[in-house]
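Each remark here refers to the structure printed beneath this line.
Here the complex is missing a single protein chain, while all its other protein chains stay put.
The block that comes next holds chain A.
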Amino acid sequence: MLLQIETFLLVEKLILIAVILGISLFIAMYSTYAERKVAGFIQDRRGPNRAGPFGILQPLADGGKLFFKEEIIPANSNRFLFVLGPSIAMLTACMTSAVIPWGDSLTIAGHTIPLQVADVNIGVLFIFGVVSLGVYGIMIGAWASNNKFSLLGAIRAASQIISYELAMGLSLIALLMLSGSLSLRDIVEQQRQGVWYVVYQPLGFLIFLVCAFAECNRTPFDLAECESELVGGFHTEYSSMKLGFYLFSEYINMFISSAVMATLYFGGYSFPGMDSLHVSPNLLGILGIVALFIKIVLFLFFFMWVRWTIPRFRYDQLMNLGWKVLIPLALVNLLITGGIVLYLQQ
């Protein structure tokens, strides 16, 4: 009997993992399309519109092209590390989706399936651990390609991620003071009952948002790639699907950080008036998933919108912003939040 339940659990989790992985890859794929469309629209162009109706087959064409391109491994590179770099980038990008609650739960054939791969009680910590591993993908790849531009890009990426992770963590601590839990599902459930945390933590959210841009190496913090100065930065020497992995992992990272921001600050799968709706729990679960994905798509659009609006920061400006502005601000935010929480407890 015990074994039966465990088999079911195993199958359930495997299916869930496959679905979530598939969805994140699908969304990342179409983010590349959306990015080009948004870029086009913002620049008064039309964007890709040749492959299929409205160009919706463009990602497939791009993927096909990347697969069939000649794969070049530089002669003086370290082959093992050269292959390891993009693999780590891809792996870490996909791993974070495990702890995000994608929806409430669905009841199928008498089994209640929570729509989350692992409801670990340190979910937030797990995400941070994995995200900061992501920089190794960039660093190893750049180091192995034996190219000064790549190395410069990697140095920038590493210092940038270290600087901004501090502010990100500090802004998050303020949130965790309110929630009192590191489990993402608990955080969402609290917001479902109360108000979205962005109302309590506007400054914290702003800091988190800026740091999320930096962590994803997105404009205005894309100094690691920096086409105009570093000819592509860390992926200068990469070609074919390895380059594809790097580019793809960037989009998966964007998707995941959108999901994390939606979960932490915008109520995740909950939406206002969710519990006053009198519909079946399954439908409610699906509506929750839809709500979460709408939030994610809006965040993704925001990422792209900002990319095509703001020019890149200079390196010293980046460091100034990180260390002299965001970290003190996050500390002040932490102090105020802590004070208010203490005052309210008395």
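Things worth noting here:
Definition applied: a residue touches a chain if its C-beta (ideal position, glycine included) is under 8 Å from a C-beta of that chain, and two chains touch if they have at least 3 such contacts; residues count from 1.
By our rule, contacts and distances are computed from a predicted model.
Among the names given as "Sugar ABC transporter ATP-binding protein", "Permease", "Transketolase" or "NADH-quinone oxidoreductase subunit I", UniProt records the absent chain under the name "NADH-quinone oxidoreductase subunit I". Of A:Thr7, A:Gln43, A:Thr107 or A:Asn282, it is A:Gln43 that touches the chain left out of the display.
Considering the whole complex, the residue from A:Val279, A:Ile294 or A:Ile310 that touches the absent chain is A:Ile310. In the full complex, chain A makes contact with the omitted chain through residues 38, 41-46, 49, 305-306, 308-310.
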